[in-house]
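Right, subunit A next:
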Amino acid sequence: MLHLLQEGPAQTGAYMIAGYIVIFGVMALYLISLIVRWRNSLQDLETLQSLEEKALENSPHP
Partner candidate 1 sequence: METQKIEKSAPLVESVLSVESPPARSGFLRALWAIIWKDLAAELRSRELLSAMLVFALLVILIFNFALELDAQTRFNVAAGVLWVTFAFAGTLGLNRSMAMEKDRGCMDGLLLAPVDRSAIYFGKMFGNLIFMLLVEIIVLPVYSLLYNVNLFQPGLIVVTLLGSIGYVAVGTLLASMAVQTRTRDILLPILLFPVMIPLFIAAVKASGGFLQGIPMDEIWPWLNLLLVYDMVFIAVAFMVFDYIVEE
Partner candidate 2 sequence: MTTKPIALKILDLATILLLLVATGLVFFFAPLERVMGLVQKVFYFHVAAGWVGMLGFLVAAVVGGIYLARGDRKWDIVGLAAVEIGMAFAFINVVTGSIWARPIWNTWWTWDPRLTTATIMLLIYAAYLMLRSGIEDPDRRARFGAVYAIVGFISVPLTFFSARLFRTIHPVVIGTNQPGAEGAFDMTADMRLVFFFSLFTFSVIFVDLLWHRIRLGQLQDQVEQLKLKFNV
């Protein structure tokens, strides 16, 4: 072990970068998937709500 202390810590910078890419990357991907799904659902909702309004206008049957 002593030789390691004398040489200094291992050169593992590349792995650290890889690790952080995974951490932030996956979090970002999930966030993006949330945003995309939200936008899609919002769009669907607006479409359906306008359909609903049209249906109400077109059929004022007592």
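Just so it is clear, a contact is a pair of C-beta atoms (placed from the backbone, for glycine too) under 8 Å apart; a residue touches a chain by one contact, two chains touch by 3 or more; residues count from 1.
Regarding selection, all candidates are chains of the complex that A comes from, given by their letters.
Predicted, not measured: the structure shown is a model, and the values here were computed from it.
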Complex check, subunit A vs 1 or 2: touching candidate is 2
Which part of subunit A faces candidate 2 closely enough to touch in the complex? 1, 4-5, 9-13, 15-16, 18-20, 22-23, 26-27, 29-31, 34, 37-38, 41-42, 44-45, 48-49, 51-52, 55
